[in-house]
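This is the structure I want to talk about, given as structure tokens.
Missing here: one protein chain of the complex. Every other protein chain is in place.
And now, chain A:
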Amino acid sequence: MELLSNFQKREIIAEEILTNKELIVDYDRRRNSNREALSKLKKELSSEKKVWVNLGDLFVKMPKQNIETMIRKDQETLDSEITDIREAMKEKVVELEKLEGGDGSKAKAFQLKAMTKT
């Protein structure tokens, strides 16, 4: 029974890690399309004052300034979301390593603060 519940826990954590990986890919996709939009706004649509924006199901014509601010805010949110998910992933990997019988030290090393280039 203990073996089964250990197995169950490992599968749950592995599932969560994989979902997080997919989430990061999705967020990165959105980040990239935001970035492309921003550069288009700067280069090709520099003359216009109001621009068409596709928000999910709707098309809205909005002043360029507002759109830029919106997209930039979205980028920041996405960046911080991705960082949070990455931290959560690292903790889950440490848990997974402990469940698999290791002592967690190998995965924990990735939670060190990084050395910055001096």
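FYI, a residue touches a chain if its C-beta (ideal position, glycine included) is under 8 Å from a C-beta of that chain, and two chains touch if they have at least 3 such contacts; residues count from 1.
In this text, contacts and distances are computed from a predicted model.
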Just by its UniProt name, which of "Nucleoporin Nup43", "Glycosylphosphatidylinositol anchor biosynthesis protein 11", "RuvB-like helicase" or "RNA polymerase II transcription factor B subunit 2" is the chain not shown in this complex?
-> "RuvB-like helicase"
Where A:Glu36, A:Asp84 or A:Glu100 are the choices, the one touching the absent chain is A:Glu36
Return the single residue from A:Lys9, A:Arg72 or A:Arg86 that touches the missing chain.
-> A:Arg86
Listed in rising order, the chain A residues that touch the chain left out are 21, 24-25, 27-29, 31-33, 35-36, 39, 43, 86, 103, 106, 108-110, 112-115, 117
